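On to subunit A.
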Amino acid sequence: QSSEIRIAHIYSKTGPLEAYGKQTQTGFTMGLDYATGGTMMVNGKKLVVIEKDDQGKPDLGKSLLAAAYSDDKAALAVGPTASGVALAMLPVAEEYKKILIVEPAVADSITGDKWNKYIFRTGRNSSQDAISNAVAIDKAGVTVATLAQDNAFGRDGVKAFGTALKKAKLVHEEYLPPATTDFTAGAQRLIDKLKDQPGRKIIWIVWAGAGNPFKIVDLDLKRYGIEIATGGNILPAMAAYKNLPGMEGAAYYYFGIPKNPVNEAMVAAHYKQFKAPPDFFTAGGFSAAMAVVTALKKTGGDTGTNKLISTMEGMSFDTPKGKMTFRKEDHQAMQSMYHFKIKADPAFAWGVPELVHEIKPEEMDIPIKNKR
Partner candidate 1 sequence: MSTNLLTLEAVQTHIGAYHILHGVDLAVPRGQLTMLLGRNGAGKTTTLRTIMGLWHASQGRVRFGDKDITALQTPQIAGLGIAYVPENMGIFSDLTVKENMLLAARGAKNAGQIDDTRLKWIFKLFPAVEKFWNHPAGKLSGGQKQMLAVSRAIVEPRELLLIDEPSKGLAPVMINNMIDAFAELKASGVTILLVEQNINFAQRLGDTVAVMDNGRVVHSGSMAAFSADAQLQQSLLGLAL
Partner candidate 2 sequence: MLETLDLTIRFGGHVAVNGVSCAFAPGTLTAIVGPNGAGKTTYFNLISGQLKASAGTVSLDGQLLSGLSPSARTHAGLGRAFQLTNLFPNLTVLENVRLAVQATREGAHRRGLNLWSIWSDHKGLTERADQILSDVALKSREHATVASLPHGDQRKLEVALLMALEPKVFMFDEPTAGMNAAEAPVILDLIRKLKQDKTKTILLVEHKMDVVRELADRIIVLHNGTLVADGEPAEVIASPVVQEAYLGIAKEAA
Partner candidate 3 sequence: MKFDFDWKPLLLAPILALVALPLTGSFSTWLTLTVAGLAMGMIIFIIASGLTLVFGLMDVLNFGHGVFIALGAFVASSVLGLMGDWTGSGELWRNLVAVFPAMLVAMAVAGAVGLAFERFIVRPVYGQHLKQILITMGGMIIGEELIKVIWGPAQIPLPLPEALRGSLFVADAAISKYRLLAVAVGVVVFGLLAWTLGRTKIGLLIRAGVQDREMVESLGYRIGRLFVGVFVVGSALAGLGGVMWGLFQQNLVPQMGAQVNVLIFIVIIIGGLGSTGGALIGALLVGLMTNYIGFLLPTLTQFASIFLMVAVLLWRPQGVYPVANR
């Protein structure tokens, strides 16, 4: 038995998701530090993190993971940032019979039909995102139309969202190319669909990455009494929310929302180190670290894969978002989401989401999509 436990963290150090990857990395490091009380030791074994850059390329991620398990003798791996990379990595974990904790890639299929038993995920999946949003705006008499990216991320999100809506009426799904820059045409179609509807009218937006769909408010949706709703996002993207006070939705994380010691510790540490609050993916990375250390502590430092799997299935662990639990069926971490309402506060460069209601895991019916 060696005196080290090697953990590979594979993420987009560079590439289009570089900014996200950086956050995850920060969170992961902080999380390990916090969980081990600053010693980086578990049961007398030193935790060694091997960082690798997948550059956002699935083929590269795949070979890096293989190299991590085989050349670097990593006991388990964490990552990656992009879903595409994650999906390409899944079979590698199976091939090497080693654990991969997916964080923060969101695609449902990672814990759905592409899943294998070596895969765990601390990050939220698209369904959790969408269903929490549905829970947040689902009221009788509300008419909803969606505006989403025309890719798996957008379509899966809308699908899960639509199924979860029970009381509100979904009248239109608008899909636009991920590279869209001018949203006028799409907005016009949404307006045409919604303007003559009775009651409260909401456009729910699912958008990640470049492009700014919130510009559609410039078309003065208020004329028709149309509101906008969307999920949370990283802070720079929430700058656009500042013009939308009162907007509602459900977020994965915002540093001011969860009230628990772990979050307080993370926010404090982050402020200390960076003079800025932690963001979305920092929380994710932190959670992943908590999961790793909790599991290793439980096995007493044993890194045997089967041992780890049986330990982690059903395991609960503390995170900045409160308690998460890997559910047995698909190894997805069940977690709280936050129903928020935007307030424009001059002290912040972004629109500040204020908590309306914490949506507990029990309030969301997250479907199990894998086959065991």
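By our rule, contacts are C-beta pairs under 8 Å (C-beta built on N, C-alpha and C of every residue); 3 or more make two chains touch, one makes a residue touch a chain; residues count from 1.
Basis for inclusion: all candidates are chains of the complex that A comes from, given by their letters.
Given the structure is predicted, the values throughout are model-derived calculations rather than measurements.
> In the complex, what candidate makes contact with subunit A, out of 1, 2 or 3?
3
> Flag every residue of subunit A that touches candidate 3 in the complex, lowest number first.
Residue list for subunit A touching candidate 3: 16, 18-19, 22, 150, 174-177, 179-182, 184-186, 188-189, 192, 210-212, 214-215, 218-220, 234, 236-237, 239-240, 242-243, 349-350.
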